[in-house]
Each structure stands twice: as structure tokens, then as C-alpha cells.
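Complex shown without one protein chain; remaining protein chains in place.
What follows is chain A.
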Amino acid sequence: MTILLQALLNGVMNGALIAVPAIGFTAIFAVLRYPNFAIAAYATIGAFAAWWVNVHFGAGILPALLIAFAVAGCVGVSAEETALKPLRGAGALTVAIGSIALNTVLENVVRLFFGNDLRGYDLPLVPDWRFMGLRVGPQQLQSLFFAVVIMGAVFAFLRYTRFGKAMRAVADNPDLARLKGIEPAHIAVMTIFLGAGLAGIGGVLIGLDASIDPMLGFRVLLTVFAAAVLGGLGSIPGAVAGALAIGIAEECALLVVPATYRSAVGFAAILLVLTVRPRGFFGERAN
């Protein structure tokens, strides 16, 4: 029983971390209507930007997260404008394939500057806490706290700010949004910034749990994609629910299969959703 509870606890922790880039991925899909797989590179770039200011300038986690958000957001917008935007006229599939190529290029740029070595954030080592037979690291709790705060901030932004409502309006009906004086192209740029920025933060939170390397984003890409599909592509609450479900499923799967099969959970989830409920938990474009 304790093992199961520990798996559930770990699953919630991991799911919350995955939820942050999954929100970014699904927000971009909701507004631009294509899956942007370069989100993996944005997560990696965010993780390295945070590592740089943390190790070289002694920045704490909060400023490092802000730097990760800004750097990943700026890279995301620049890459979108130069590499993906010219492909939009050719259709969603072409842009999606282009984003895979872009991801490879950006990942290798990171590799060029930082090499392939594993790197860790400069943080004090603290022992895990134990209660009722369960084990949890203070760092994990801190990351969970940041993930929850960030998710809350995104929800508040979308629900209460003028720009957030405009984003939802464009995701819902871009033609009508244009009639109401909203310029979908401007909203698209800001959405890319937000989505890539969230991926950058997600990269840091995932890196805090272990270490970072140029493959960090690529390793979680399938899980992020599966979370978004499971929740319903384009649905932000869906991305959170999907990420938690995938996180828990992955941890529980480890109870019965070797760790090497962990990524198979993502594939299984996508297969199951496409077969049983193609619209995911919250349906297409539910907000």
C-alpha cells in the first residue's frame, strides 16, 4: 500500500512539472492550430538559461525561473517568426514537421555551446523528508509549489486579463476576433512567447529534479504531447489533467514494468485516447 501511495505521490509531483510545458504546448495549439514540437528545445534552452544565471551569477530559483521564461519566450518568438511562420501557408502538418526540424537545430545549438555533459543547479543538498512511510524531497515540494503557482497565474491571466480573454477569443474563433478589432497575428506572437516561456520554466523545474543536458526537452516531449492529447488539444485545464494522469500512470507503471518502458506509457495513452475518445478529457478547444 505504501509503495502505491509513494507512486501516486511521485506521479502527482512529476505530473505537475510536466503540466507547465504541456500548458505551453496546448496554448500554442489552441491559437495557431498546429502542434509545435520545438517546445522541447524551448524547455532545454530555458533550463540552460536558468543554469547559467544560477551557476555563474548565483541567482536563486525564482529569478532563474524568470530568466528561463524570458529567454525561452524570446527564442520561441524569434524561431517562430523566422522558421515556422513562413510555413504556415502550407498547412498544419508542414509546420508540425518544420517544428521537429527546428527542435533538432536548436538542440544542437545548445550542444554546441554547452556540450553533452550533465549539469546540475547550484543548490544546497537537503535530505528527503519522510512521513507515514512516504519519502519526498524538499526540492520536489518547492518545484511543485512553483508549478502550482505558475499554473494559477496562467489561469488568472487567461480568465481575468484583457489580453488573456483576447487569446481565448482567437483560439475560439479567429475570424470573429478580427471583426472585434483583435489582431490574431499579434495574439499569435504573444501566445508563442507565453507557450515557449512556460516550456522554459518547465525545463528548469524538470532539471531541478535531476540534472540538465541538451536532450532534456526531447526526453519529456512525448510525455508533454501525450498530456496535451489526453486532456484535449487546445484545452488548458485538459493539459493539466492530462499531465497529472500521465505522471501518475508512468509512476504506477514502474511498479509492474522495468523503468526502460516508462516512455511507453505516453504512447499507450495517446493510442488509448485516439481510439476511445479522440477529443480527450475536455474536448477540442474547451477552455
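Quick notes
The criterion applied here is as follows: a contact is a pair of C-beta atoms (placed from the backbone, for glycine too) under 8 Å apart; a residue touches a chain by one contact, two chains touch by 3 or more; residues count from 1.
In this text, contacts and distances are computed from a predicted model.
UniProt lists the omitted chain of the complex under the protein name "Branched-chain amino acid transport ATP-binding protein" (options: "NADH-quinone oxidoreductase subunit K", "Fe-S cluster assembly protein SufB", "Branched-chain amino acid transport ATP-binding protein" or "Urea ABC transporter permease subunit UrtB").
In the complete complex, the residue from A:Ala7, A:Leu65, A:Ala169 or A:Ala196 that touches the missing chain is A:Ala169. Touch with the chain that is not drawn comes from one residue among A:Arg33, A:Arg178 or A:Arg219, which is A:Arg178. In the full complex, chain A contacts the hidden chain through residues 162, 165-166, 168-169, 171-173, 175-183, 285-287.
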